[in-house]
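Down below is the structure, laid out as structure tokens.
Removed from the display is one protein chain of the complex; every other protein chain stays in position.
What follows is chain A.
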Amino acid sequence: MEKTLYLDRPTVAITGSFGKTTAKEITASILSVKYDIYKSNNSNTINAVRKHVKRITDKHEAIVLEMAMNIKGTGKTKCTMIQPNIGVITSVGHAHFKHFNSIYEIVKSKSEMMKYMDPKGTLYLNFDDEYSQFIDTQYFTGDIVKCGVSSGADYRATDIRFNNDGMEFFVKLKGVKERMFVPVLGEHNVINALFGIAIADKFNFSADEIRKGLENVEVQKGRLALEHLEGNRKLLDDSHNANPASMIAGLKVLNNYIDGDKKIALLGDMAELGSFNREGHEKVGTALKKFEFDKVYLYGQSSKYILNKAVEVGFSENKLFHFDNIDHLIEEIVKEFEENTTLMVKASHATNFSKVVEKILDIYKRVE
């Protein structure tokens, strides 16, 4: 057992059911405008955190770590390796539900951040997230800051709109309404940006410094990355991982923010949902009714629940296509990915939709 590393520098740890990586990238990008930072890579297992701790040196003026707390006790273990003084819980959802018995256990697991971070530190919560409301903060002795798009949030994004492959919004900083732009997609990512903005504001970053940091955010491969391809084709690659909430968020981006004559969603199984598997997939099926897509392709055993539920709630059966064979699916997708088409690809990592993405990118060249 190693002794805890306590630092008197900004030590940010980000957890949550989804949005961790994006929130980390945004926060690190902003903080790096003024600080020499240490940023964790996307590996956030216990061993990975141990390695990060060893790599942190005196030259690092701020630390930004992604800390998955997807199994009971891992939050405690990770915060015991290095104690954050800034904690972020991006969201609480059903990702990795197979390790839990109820959503309340997931709430408790994410709350380990609050329990083991610096009691005088600052905890950032998602004001709009349904299950984040269950985080019981009454015994946390530090500050709590809530970020969201709804009225009442401490840092609230307003006037959100899609603009040049990213999201534009306004946020009040020190009483002044500031325009911000972040080159990632979706309202949920606006909230992830708010976490970075709020943390930077705590350390007295100016609005311009924050804007500069946001501009430099690099979209991670497979995490709602928008590729512009020849023939005015667009590929919205969200194939890195999936859970019901992030899948619906991705569909919302495809529906609301991406232009195109034809919109196709390719959805695969979401893994690690445990006893929530059926309900989680059906939740996506229900959500489909709210969107207008030309075709929805489904792949994998569990995605049949999406199909059946979508039909049940009135989504046109003619627009739904289910495949069990990945090669046949790819063949069909390539055929359907005509000019002026936007295709969103979303599934759990285990579904291996990277194969689909690779095939598409092999065939069609990127355009600037």
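We take it that a contact is a pair of C-beta atoms (placed from the backbone, for glycine too) under 8 Å apart; a residue touches a chain by one contact, two chains touch by 3 or more; residues count from 1.
The rule is simple: contacts and distances are computed from a predicted model.
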Chain not displayed: protein name in its UniProt record ("ABC transporter ATP-binding protein", "Ion-translocating oxidoreductase complex subunit C", "D-alanine-D-alanine ligase-like ATP-grasp enzyme" or "ABC-type spermidine/putrescine transport system permease subunit I"): "D-alanine-D-alanine ligase-like ATP-grasp enzyme"
Touching the absent chain when the full complex is considered, from A:Arg9, A:Lys115, A:Lys172 or A:His349: A:Lys115
Omitted-chain contact residue, chosen from A:Thr80, A:Asn216, A:Asn255 or A:Ser354: A:Thr80
Residues of chain A in contact with the chain not shown: 1-4, 6, 76, 79-80, 83, 114-119, 139-141
